[in-house]
Each structure stands twice: as structure tokens, then as C-alpha cells.
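Dumping the structure here so I can ask a few things about it.
One protein chain is absent from this view; the other protein chains keep their places.
On to chain A.
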Amino acid sequence: MSPSVRLQEMIRVIRSARTQGEERGIIQRECADIRAQFRQGDNGERSHSLAKLLYVHMLGYPAHFGQMECVRLIASPRYSEKRVGYLGAMMLLDEKQDASLLITNSIKNDLSHSSQFVQSLALCTLACMGSAEMCRDLATEIERLLRASQSYIKKKATLCAVHIIRKVPELTELFTPSARTLLSEKNHGVLHGAVVLITELCERNPDTLDQFRKAVPELVQIMKGLVTSSYSPEHNVAGISDPFLQVRILRLLRILGHKNDTASDAMNDLLAQVATNTDSSKTAGSAVLYETVLTIMDINSESGLRVLAVNILGRFLLNNDRNIRYISMTSLQKIVQTDHNAVQRHRGTIVDCLKDQDTSVKRRALELSLALVSAVNIRSMMKELLIFLSVCPPELRSQTASGIFNAAERYSPSKRWHIDTILHVLTTAGGDVRDETVPNLIQLITTASELHCYTVHKLYRALVKDIAQQPLVQVACWCIGEYGDLLLKGECEEIEPVQVTEDDVLDALETVLQSHMTSPATRGFALTATMKLSTRITDNVDRIRSIVSIYGSCIDLELQQRAVEYNALFKKYDHMRAAVLERMPVMDKNSPGHTNGDTPGEIKEPDTSKPKPVEAGLLIEPASQVCDLLDLLGGTDTPLQPSPAPTSTPTATSSADLLDLLGGLEPTPVPSVSVYEKNGLSLKIQCDKQTETEVTVTLTASNSTQNDITNFTLQAAVPKSVQLQMKAPSGNVIPAHGLGQVTQTVLLNNPNKVSLKMRVRVAYSNQGAIHQDTVQIDSFPSAACQPSVSPL
């Protein structure tokens, strides 16, 4: 039996195995056979054994023991053995194996073999798996072969050079001169290889790129020859003369003409010719046209040419072949920013592609559609996009939703439209939207104050219909909580009125609270909304009270905390309940990623981009708030009793703080404390904590004497680690009879959190007499507490 039949016999036996186990057994036997064969040495059977091993390897079984055999076979003088040996090397050896270096010498010898087929084997293997080291060793050999006489070898050497350059970019100079001369070859194979080589050289080295720009006329000539030549059966594919070569030349021209006017001018005519004359009924022609369009868009072409290119892409969009449509959309995506108007003309076709069966095409169409949305077409585009959202495959949903939101934000014609659109998205694809959608929508709703009634009605209806979509439920709960009174009033200009009773609303919220579909975060929203309603409804406050108290023993910590606090609000702080649950002010939109101050001790501008943590922070015991402040300031000698019981200043100021954050009522001014009173001059101090370490101290001086105080100056000293910055005083004359004041602001930065002390020296003239005095301020609490002062 001939040895090659034995290989085929083995293949047949393996294929006839009925189970995986049977196959494994056969393979094991064969491998043992092969190993024995290898050990026997040269007996004419080695190549067949290796071939068998390669088959086994392709099935996925390990074949490392064949590596050395590859090396041996490559070194054999027999062509058949070399052939299989090199094949084995390409399959089993790669540059990561050490054995690959062993074949370098054989390759070197074979590169100068008398038979061109042996040379070809060596070239092919080097180009396939040659490592950087091997490439460096053999580069000069390859360069020599580039100038060989036979085109068969030349074309292979050229592509081998491409591989070498990819592995060892420093060798570009070695190949540049020969590459230039190769362009004058007639043989298409060599020409093709030369163009690939030049492309690679130009991509690696900008100097080489400049050099090869001079070759543009030559390349244009070659292309012209291909495009206008008569029928040449050898290279013809569907009527196009050598489309492979044409595509490569066009790609090289693209690189050479990029950002270069002279080169671009030289190829303008050619590109126009190719664009108009190429027949695109088959793939080959379309491939050439596609490459032409890419080239036109990437060089400095004149506008007429660009329009031509976009029109070609538009024609592609209408092509029956799905591949061509996909290609055209990919290209349009690349140019939609630069040639926006041209692409807009094809908007209709692109939107139609949203309905294509293929997901890749759909995805492309989606990206393009989103890029084409503008203020002019927003309404019609949004209609299409919303239809798409309801039928699109799940992997595209979240992209579509965020795209719709972005577009709506930028181009929405009216607030109501914007809100409607977001609501639509939430109902259709609520599960796929991003987290920040909820606060964004809430912020949007608060700014559209005239639409509150409309919005809350719509959301209520959506809530009643379906409570599965969490973002929608969250927004709906929030709105019902805030604007429940509008909902209950029942009238609204923009929707037909429906009578909603308090029980209905509470039922809806309770359903949300109790449903197993609701997430814990949503439950939080619902509970807070229920609580807020206690101030907006009249009859069912007891019902709310009972709901809230039930959740006081809930397992979820967040809910339990909220319920307990709301309970406290009912019981001990009932007098504050109305104020606390007042309607929220319009929120400022902040930059994304800005985290609201979750630390309860912050007393700064209401930063309410995230309503949830604000609400949680608001209801922490006022007393603990005070204590935190004291702690943060490093403690005082006499800590204030943390009782919320009425010492008027603490409670009033803490509720003032709460009210500050709510922004509903006029905030009572932070009290200033008097630190010095003598001779009619009184000095008051007012502290504002900006951050954990910074305090702004405002000193106010007033004059109760009969005469003006002039030349009034303040000097201040603080402990060493504290930084002091005194701002300019408002003036240095204090009018008499308390008619005016001088204020001066001092910024203190206390990074080490030492206990703050400040010594203030006042100097002034009154009735011609110069006065000077010093007062020491021992501790700086926040505005909520009294500073303790020791006069010197």
C-alpha cells in the first residue's frame, strides 16, 4: 500500500469512530505508531508520519513531539520531505518555540537552493512564522532575492520582506531602494507585492513616505493601464482587470495623498475616472469602488470629487446586497462629521436600514441615525428611533436608549416633548437605561414647573399600568410624592381629567412597596413619597402613619432607618413636619460625576442633583449633626449638651440648617456672637464652616458712641499650624450711633485640626484719642454654638 493511502486510511479510521472515547483510543495508537516511526530515523516514511501527526494536531490533540521531526525533515534533501517539514514548521512551530531557531540555518541554505520550489518553501515559511531574530539573520538574503531574475521568486521575496519589516521595523532602509525599482515590473504578482511592500514602508517611516510621493505619477499610470486596458483573461475578475492590484494601488495612493496637495492633485483625475467607469454589479467592482471612495475621502480632494464619493456611497445604500449596504454605512459613519450635509441627504435610506434583519446592519444604521439627528429633523427621527427601540434586539437597547437621551437633551423642541420622550423610553426599555437617567429626569421635571400637573398625571397612569420598570417607578414615586396635591386636584389642561382619590394614590404606592418586583432602592423612593404625601393630603394621614410604622421593623436597613425617622417626624417633630416635607426647589444641573455632599455635617449651597442622599441626610437627628460638628473641629472644653430640647439657638439654627437645605423658607441668619464690647465699640464674630478644615470668620464692628470711629484696623493672629488670610475690610470708619458697620472677612485653614484660637487686636481713633485693645477668642465652633471668649 502506498504510504499516502495509509494517511488517508488513518483519516478514514478516525472519522469512523463513533464516540469521542473511541476516537481518542485510535489517536493514541496512531501517535504511538508515529513516535516509533520518528525514532527509527530515515526510512522514507517520515514525511507520511509527520503528515499523519499534522492531521491529528488539527483535530486538537497535542503534537509537540513532532517539532524536532519538522526540523529534521526540513534539513532533508528530498523535496517531498522538505515540503511536509516546512508545512509542519508553519503549523507546529511559532516564534515562541525554541525549536524555531533551529530551522534558521536550513532556511538560509534553502534560500539559495537551485530549485525555485525549494526556495519558495523557505520564503513561505519565513514569511509565515519568522521571528524577529530569524528575520534579522536572513534579511540580506531576502534583499538579494528581491533583485533575482525570476518573478516567481521575486514576488515571494517581496512579501517576505513585508513580514520582515513588520517584525523588525529598523530594516526599512534596507528594502527601500529595491522597492522603488520593483514598480517598473510587468508581472502582476511582483507588482502587487511591490505595492504592498511600499505601503508597509510608508506606514512605518514618514521620510520614506516623502520619498515615495514621487512615485505617484507612476502609480497613476499603472492604474490607468489597468482600468482602460482591453480584456485580459488572466487577471480578469467579473470584468474588472486585476481588482486585487487595483485595490492595493488605491490604498497606497490614499497614504501618499493624505494631507499633501501636490500628490492629491496628481491623482484627482484618475480617481474620478475609476469612480465613474467601474462597473459595480459584482463584488469585485464594488471592492474597487469602495477603496476609491475611501481614498477620495482621505486625501485633499476637490469638493466635486467628494460629492461624487458620497453619492457612490448613497448608491451602495440602495444595493440589494446586504454586504454592500453594511460597507456603505461603515464608510458614511467615518465621514458623517466632516461631510454632514452630504450624508444628511441619505437619511431616509439609513433610517430604513434600521428595519433590516441583520443585527450588524441594524447597529450601523443606529449609529449613523444618531449621528444624523439635528434640530431640524428631531421630531421625525425620534419617532423612528422610538419605534426602533420597541423592536430592536436586546444587545442594542441600551445604546439606543442613551442615544435617544443625548439627542433629546440637545435638540428637544419643547420641555413637554422632552419629558414625553423620556417617559416613552422608560416604559419601553426601562431596564436598559443608565443609572443617572433617574436623577436627570427628576431634575428636568423640576425645571419644567408649568408641566408639573401634566407630568404627575402621566406618571401616575404609567405607574398604575405597570410597576416592573424600576427607573420609571422611581421617577413616578418621586413625582407623586412631590406633586401629589396637583394629582389629587384632578384638573389639568393638557390631559383629560381623571378623578384620583387619595386612596387610589396610596394604593398605588403601597402596591409598589409590597411588590416582589420592586428593588430596594425603589422601595425607598416609594416610602419617602408616601411620607411626603402626609402633608399634601388631608384625610388619610393615619393610613400613612400606619404604613410608615410597619416599615420600622423592616429587614432592609435603609428602609428601616427611613421608617424610624419618619415615625419620629410624626411623633416628636410633628411641628416640623410641614416644613421638612415642603416642596423642593428647582435643582441646578451639575456636571456628571459630581457627588452630592453626603456627609451630614455639610452646611453649604443645596446641591441636590441626587435627591436620595439629600433626603437621607436631612432627616438625621439634628443633635447628632451638632455633635459631629463639634468633633470635626477637634472638640471643645465644654461640649454642648446634645439635647434637641429647646435651647433656642441650637434648635433654631439646626432647623434653619434643615430648612436651608430644603430652601423652602427664608433661612434665619446665622447668629453672630459678640466677642468684644468696650468704649462703645463692639465686635461681633460669625463663623461659617466651608469644608472640614476651612472656616470663614466674619468680624463685624459697630459703634454705639456719639462720634465716628476712624482709622479702624483689625489685626489677627492664629496658632502656628493654622493658615490665615485676611480680606480687605469694608472700610476703616465706623459711623456713630450704630448707623453703620465695618466688616472684615478672615479665611482660616486648619489642616491639622488643632483647636482654633485667634487673637484680635483692634486699633482706632475716637475723638482724637488713639485706642488699642486685644481680645482672644479661644474656640471657634460652628454657627450652631456659642464661642467661648476670654477677654484679656
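Going forward, contacts are C-beta pairs under 8 Å (C-beta built on N, C-alpha and C of every residue); 3 or more make two chains touch, one makes a residue touch a chain; residues count from 1.
Everything that follows uses one rule, which is that contacts and distances are computed from a predicted model.
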{"item": "Per UniProt, the name of the complex member that is left out, chosen from \"Radial spoke head protein 9 homolog\", \"AP complex subunit sigma\", \"MTMR7 protein\" or \"AP complex subunit beta\"", "value": "\"AP complex subunit sigma\""}
{"item": "Touching residue (missing chain; options A:A17, A:L101 or A:V237)", "value": "A:V237"}
{"item": "Residue among A:V71, A:I107 or A:A127 that touches the chain left out of view", "value": "A:A127"}
{"item": "Of A:F38, A:Y55 or A:F212, the residue in touch with the unshown chain", "value": "A:Y55"}
{"item": "Missing-chain contacts mapped onto chain A", "value": "1-2, 4-5, 8, 11-12, 15, 51, 54-55, 58-60, 78-80, 83-84, 87, 90, 94-96, 115, 117, 120, 123-124, 127-129, 131, 152, 155-156, 159-160, 162-163, 188-189, 192-193, 196, 234-235, 237, 242-245, 247, 251, 283-284, 286-287, 290-291, 322-327, 357-361"}
